[in-house]
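Quick notes on the structure that follows.
Left out: one protein chain. Kept in place: all the others.
Labels A, B and C are assigned to the chains in the order they are written; within every chain, residues are numbered from 1.
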Amino acid sequence: MYKEGRESRKAVELARDRVAKAIGAEPNEIYFTSSGTESDNWVLRGISTKKGKHIITSSIEHPAVLETCKDLEKKGYEVTYLPVDEDGLVSPQMVKDAIRDDTILVSIMFANNEIGTIQPVAEIGQICKSMGVPFHTDAVQAVGNVPINVKELNIDFLSMSAHKFYGPKGVGALYVRKGLRLSNFLTGGHQERGRRASTENVPGIVGLGKAIEIATSDIESKSAYLRKLRNRAIERIEKEIPYVKLNGHREKRLPGHVNFSFRYIEGESILLMLDLNGIAASSGSACSSGSLDPSHVLLAIGLSHEVAHGSLRLTFGRDNTMEEIDFVVDKLKEIVERLRFMSPLYEGVEKEV
Amino acid sequence: MYKEGRESRKAVELARDRVAKAIGAEPNEIYFTSSGTESDNWVLRGISTKKGKHIITSSIEHPAVLETCKDLEKKGYEVTYLPVDEDGLVSPQMVKDAIRDDTILVSIMFANNEIGTIQPVAEIGQICKSMGVPFHTDAVQAVGNVPINVKELNIDFLSMSAHKFYGPKGVGALYVRKGLRLSNFLTGGHQERGRRASTENVPGIVGLGKAIEIATSDIESKSAYLRKLRNRAIERIEKEIPYVKLNGHREKRLPGHVNFSFRYIEGESILLMLDLNGIAASSGSACSSGSLDPSHVLLAIGLSHEVAHGSLRLTFGRDNTMEEIDFVVDKLKEIVERLRFMSPLYEGVEKEV
Amino acid sequence: MMYSEKVIEHFSNPRNVGEIPDADGVGEVGNAKCGDIMKMYLKIVDDVIIDVKFRTFGCGAAVATSSMATEMILGKTVDEALQLTNKAVADALGGLPPVKMHCSLLAEEAVKAAILDYKKRKGLVIDDSLAACEGCCDACYHKQDNEEEHEE
Partner (left out) sequence: MMYSEKVIEHFSNPRNVGEIPDADGVGEVGNAKCGDIMKMYLKIVDDVIIDVKFRTFGCGAAVATSSMATEMILGKTVDEALQLTNKAVADALGGLPPVKMHCSLLAEEAVKAAILDYKKRKGLVIDDSLAACEGCCDACYHKQDNEEEHEE
């Protein structure tokens, strides 16, 4: 056990070093968790409550943050849900205005999972720092896609999830700036320097460490490549398919991420047709499988229910080629046409044209 | 995504069926978690609080239960920690006497991780049922080692952890009897039928399912074999090494589990020496690595600090042979002698002899 | 989401898509807000459904149940068609995931709405049970078979 334990420990600490390096933190500021959701829960539920019980977040957070805030409201917390503009951007000024004496946390996601919009994290971090309020960012979608330096960006807590940067499922991490105190979320044994109980998921942690190293090592060139694919997809879809709307900010968005609304048709049908053509995409909220409600994010950026239902998210990875993008767009064109022919909503439009 | 998702879902549901079958439950009573610790936290923190805030547990629970109870006490809960006798047994009568009108949960572990004692779960289950109090058992050590049927034993919640039955680390499960309500612990997306958020750890869950199937399929013959190894180890150690004490109940104990106190010497030294001889064992609380305090379990069964420090746990698995047991005992004899020669506490004893 | 082969097959090759310009009965149920609309056209001669077409805005299950429902009522009398239950449609498709059962309800409602329209036009007696789903019924809130809380 000792020898084996020693090797496991070394492997875990190497992974910790890699995570720290990837986001500009110190190894002792990194804690391993079982998921992005746990990291988010830990911060929101663990933040010390001496100053009060007011939390600021946005209306487009992932359910891991949003549902936890709803739960905290039932437990006597007060939560301000900041609106976003039609591109999905949170306004730093609004964050500033929302901060009160009893505000204990600002939690604004780094990049949105559905519409891809990247928030003005640096500005928000600066505001929080100058006003003495801890700043948490759910960076589950951002890590490995966007360069991140927690010190430069004044981030106090940062959540990540391995499977979003090609690591294994069921393992995540939380960055906690040195000196900041969170009460424990999973209580029990003394793992993770007494901060998180449970036998360590050693293979998961090792996988996370290796994955983050790979994902962040060539991030600039990878991003540039993904942006090229993305822009091509956007350009062709907007030119070749009528009645579409790009969701999320046109430039301030994840490099390999596209989200479109296709009027008159429904997202799941598009998805299923793409799937039958061997193309993986997602509609609605991909992380919260099981829920079929129209996405709160799409509604928050001002889409009607009807249009929100007809939305589709495509994400590209480093292994995708330009030819594949073209193939997807070609198929998409056919599918949209076919589904529109089937749609009673399109009947009128069809005739007008 | 759809096709892949479909296959993942099937694999997860197969694992759920296997877990259910292994403990005599229905598949829709099984929820996957990230660890035994999470399962324990979920029950203790999630139990509905309409009746009151009183919880009954024992003084020898794993920290995942004990520390969580301590935390709940800070939050206004009242917890009764039942003592155990010198064999580590909880008295069902004491459980009965401790139940009050505002008792919302009885949480007594199935088998203890340190001393191996198996609790009178059936009696406690019967009492809880007749008095209308939900009964949770931390069965992390028991699953795969002892036959368990949750219906026959009147268990309402049961925690397990895959790595304890040769499954992967970082995945666990919780059985929740149909009709019983727990509030969510990890909030966010709608995974696990809306009860536990986080992208499912599909490989972990698949591993857990396969492991529990294997571990419970031949449980009777496996147990009989492990008991043979265990009894041999106990017999030889008691006969050949002076000043030893078997900890935990002699018969009501995990089949492959031995715990001895060796007077005048310290546990970690024994452990390290065994390790240098290629033998894995553990001293103190194995699950809560990082803690060096003398085990609360050994103190609870009445050992002095000094004796508790000199304790060693050996666990055998289905792959161990009788020859290996003999090898371990032979080495142990040498090691104990050597460390006693080094010990200032033994000086007097040595001379007396 | 686990769709049966049959659902996938009807979704990929839906039968009877389109409209009947001179239909004898047209029914539309659901609404776009809910993410499901079904429109059903019937051609009826001597109380027998001799042609049927549909258009659906909705998920894979909505398309498949529309398609299956049209197949199941084609050639039937109006009264036979009224016997069509959502369960029968779902069964014919080899079952539907629990969260998708409301889509089969929509298909049943669409058939009823089209027949209601036909009966109205003909001045026939209208049974109470024919009051079709007009707006957004509870099914839209996707209640699952457990106590899961609803995400706003």
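What we mean here is this: a contact is a pair of C-beta atoms (placed from the backbone, for glycine too) under 8 Å apart; a residue touches a chain by one contact, two chains touch by 3 or more.
What you are looking at is a predicted structure, and each value in this text was computed from that prediction instead of being measured.
Colleague: What are the shown chains in contact with the chain that isn't displayed?
Modeller: In the entire complex, chains touched by the missing one are A, B.
Colleague: Per the definition of touch given earlier, which of B:77, B:110 or B:264 contacts the omitted chain?
Modeller: Residue touching the absent chain, from the options given: B:264.
Colleague: Based on the whole complex, identify which of B:151, B:178, B:250 or B:305 touches the chain you can't see.
Modeller: B:305
Colleague: Going by the touch rule given at the top, which residues of chain A touch the chain that is not shown?
Modeller: 2, 5-6, 9-10, 28, 181, 190, 193-195
Colleague: Which residues does chain B use to touch the chain missing from this display?
Modeller: Against the left-out chain, chain B lists 63, 67, 70, 264-266, 268-269, 272-273, 276, 288, 290-294, 296, 304-306, 309, 341-345, 347.
Quick note on the criterion: only the chains that are shown with their structure count from here on.
Colleague: Can you give the whole-Å distance between the Cα centres of chain A and chain B?
Modeller: 37
Colleague: Can you work out the whole-Å distance between the CA centroids of chain B and chain C?
Modeller: Distance between chain centres, rounded to whole Å: 54 Å.
Colleague: Please set out, as single numbers or ranges, the residues of chain A touching at least two other chains.
Modeller: 63, 67, 272, 288, 290-291
Colleague: Scan chain C for residues touching two or more other chains and write them down.
Modeller: 3, 144, 151
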